[in-house]
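Take a look at the following structure, please.
The block that comes next holds chain A.
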Amino acid sequence: MNVPLWLTYAFLYLPILVVVIMSFNASKNLFIWKGFSLQWYPAVFADDAVMVGLRNTLIVATSVTVLATILGTLMAVGIHRYTRGGLVRAFAIAPALLPDLLLAIGLLSLFSLLSVTLGLHTVIIAHTTFAMAFVTAIVLARLANLDPSLEEASRDLGAGAVRTFMRVTLPQLAPGMVAGALLSFTLSLDEFVIAFFTTAPTTPTLPIAIYSMVRFGVTPEINALATMLLFVSIFAVIGAQRLTKVTDAL
Partner candidate 1 sequence: MTSTTPTSPGAVPRRTRRGWAALPFLTPGTLMLVLFVLVPLLLILGYSFFKRGRFGGVVFTFSFDNFVRLADPLYLNVIATSVGIAAVVTVLALLIGYPTALAIVRLPAKWRTIALVAVLLPFWTNFLIRTYAWILLLNNAGWINQGLEAIGLIDHPIKMLYTQQAVVVGLLYMYLPLMILPLYSSLASQDAQLTEAATNLGSGPWRVFRTVTLPLSIPGALTGCVFVFVPAMSNFVIPELLGGGKTVLVGNLVRDQFLKARDWPFGAALALVLTILLVALLVAQQRASRRLTEGPRAPRAQRNRAQKVVSRA
Partner candidate 2 sequence: MTTETASAPLAAPLLDIRGVRHSYGDVVALNDVNLSIADNEFFALLGPSGCGKTTLLRSIAGFETPSEGDILLDGTDLIAQPAHRRPVNMMFQSYALFPHMSVEKNVAYGLEAEGVDRAEIRRRVGETLEVVGLLEFAKRRPAKLSGGQRQRVALARAIIKRPRLLLLDEPLSALDRKVRAEMQQELKRMQHEVGMTFVVVTHDQEEAMSMADRVAVLNRGAVEQLDTPVGLYSRPSSRFVANFIGSANLFDGVAVDGAVEIPGLGFFPVDHALAVRSDATLVVRPEDVRMTPVGDAGTGPGIVGTVVDTFFLGGSSTVSVAVPGIARPVSCTVHAATGARRGERVALSFDLPRAVVVANPTPEPAATPASSPSPVLV
């Protein structure tokens, strides 16, 4: 019974394994192993294009994380408390389900129509809207499982609305918010299509820089970069997993 499982894992991890192994290759050759070397790791940091891309991506991802978490949480609380029926909820989660290409060209059209110059700020706006949907979904799921009588008890004991929110609701939402934040960060870090359409050629994000590298000239430091990104993602995913037990909610 477990044979299909192992085969699937083999399929899923084979490419990643190749990349990680080759990141330690002593030669420039992508297809022949010539010995162990760590040379490509520092090379990554010496590559200008990569560093610029990385800097931009970090700026974008951090801004998006902060904005999306705040807006997404507010949205989730608003939906949970003040709306009935699924319309607003569906609207809020829609960006997560629509094809990214569609959102990308739409945003490009909008920015162009309003004569907004493209740059990191437009990417931040685009990513925030997109990531917000995920945060809303996660926090909403968490809200659905909270005991409403806790809030009622707080009010009954004399705490006002704001105090109740800050001392009772928010701490309970915290794990969901952190998971949403981690998710937003990872999504923004990795997002290519929307960024591709909404940024200026002078301000590429890391995925865009990688795209250029892959298209025009593959250098081995890509493997090192990929491996490092892989471990960042692993930590982010495990962190998010520990905090919300996302898989339990599935």
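Candidates were picked such that all candidates are chains of the complex that A comes from, given by their letters.
Here is the rule we use: a residue touches a chain if its C-beta (ideal position, glycine included) is under 8 Å from a C-beta of that chain, and two chains touch if they have at least 3 such contacts; residues count from 1.
A quick note: this is a predicted structure, and the numbers were derived from the prediction, not measured.
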Touching candidate - 1 or 2 - for chain A as found in this complex: 1
Complex interface listing, chain A residues touching candidate 1: 1-2, 4-5, 8-9, 11-16, 18-19, 22, 30-31, 71-72, 74-75, 77-84, 88, 91-92, 94-95, 97-103, 105-110, 113, 125-126, 128-129, 132, 136, 144-149, 151-152, 161, 186, 189-190, 192-193, 197, 207, 210-211, 214-215, 218, 222, 225-226, 229-230, 233-234, 236-238, 241, 247-248, 250
